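One protein chain omitted, others in place.
Then we have chain A:
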Amino acid sequence: MRISGLVGASALALVLSSGAFAQEASLDLVEPIAEYKIYVSEKVAKLVEDTTAFTAAVKAGEVDKAKALFAPTRLSYEAIEPIAELFSDLDVSIDSRADDYEKAEADPEFPGFHRIEYGLWEKNSAEGLAPVADKLLADVKELEGRIASLTFPPEKVVGGAAVLMEEVAATKISGEEDRYSHTDLWDFRGNFDGARKIVDLVRPLIAEKEADFLKTVDANFATVDTTLAKYKDGEGYVTYDKLTEDDRKVLAAAVNTLAEDLSTLRGKLGLD
C-alpha cells in the first residue's frame, strides 16, 4: 500500500513540472537555519576538542586509549555530516573509506579516521599513524573554520535530515562504515541525533499542515531509539556484530522509511 502510493506520487511528480504545486519558501525558515548553524558550530567545536585527545593518544602509541576514544569522537562528525560533507576535499581527507582508493587499505593515500581505525583494530598498533593523526587534527580544525564562515544553504540543512538517513541506509546498516572497529551503532546515534535535530527545528513550520507526516516520522524515530537502547553499553554501544538479525531488520525498515519520508521535507518547505 505504502509502496504503491509512493510510486504513484513519484510518477506524478516526474510527469508534472516541479513548479506545478510548489510551496513557497518562507522567511520563517530563517530562525531554524540560524539555530541549526549554532548547533553545528557547537558540535564541530566538540569534534575539535575530542579529536585533539584522540590524535594525542594515537601519537603517544596508547592503542587502548585511542580505541576507546575513536567512536565517541566520531559522534559529533556523524551528527553534522550534511554540512561537513559539503566540503568535498575535507570529507575525503577526514572520512573516506578504503573503497575510494585504488589499492584500498594498502593505498598510501588512504587517510583520516578510517585509516587510523584500520591501524588500531586490524594491526592493533599506532605505528606509522602519527602523520595521519596530525593531518586529521589539522583537517577538523580547518573544517571548524570553514563552517564558521559558511552561510548555510537552507535546502542543504532541510535536505540534511534525509541525507543522514540515506547515509545510514546506504553504508551503516550493512556495517561497512566502521568495518574494522564495528562501532557503527555510535555512528547511527550521531546520524539520528543530527536528523532529529533538523526535524525538530522545522517542526513549528509544518506542525499544522503535516501532522500525519510528523506522527509517522516520530514513530520511526521512536522505533530506532527503542531498538538502539537495547544495545547501550555505558556511554555508548556494543559492537555491531551483537545486533540480532531481527533488530537489524527493524532498524533497516525504520531507516528506509525515514529516508523516504524525510526526502519530502525540502518540498514541504518550498526548497526544491
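The definition used in the following text is that contacts are C-beta pairs under 8 Å (C-beta built on N, C-alpha and C of every residue); 3 or more make two chains touch, one makes a residue touch a chain; residues count from 1.
We adopt the following convention: contacts and distances are computed from a predicted model.
The chain not displayed here is annotated in its UniProt record as "Iron transporter substrate-binding protein", chosen from "Glutamyl-tRNA(Gln) amidotransferase subunit A", "Cytochrome d ubiquinol oxidase subunit II", "Iron transporter substrate-binding protein" or "Cysteine desulfurase IscS". Within the full complex, the residue among A:52, A:216, A:239 or A:256 touching the omitted chain is A:256. Across A:64, A:99 or A:134, the single residue that touches the chain missing here is A:99.
If you put the missing chain back, the residues of chain A touching it would be 3, 6-7, 10-22, 24-27, 29-31, 33-34, 37-38, 41, 85-92, 96, 99-102, 109, 151-154, 162, 166-167, 169-171, 173, 252-253, 256, 259-260, 263-264, 266-268, 270-272.
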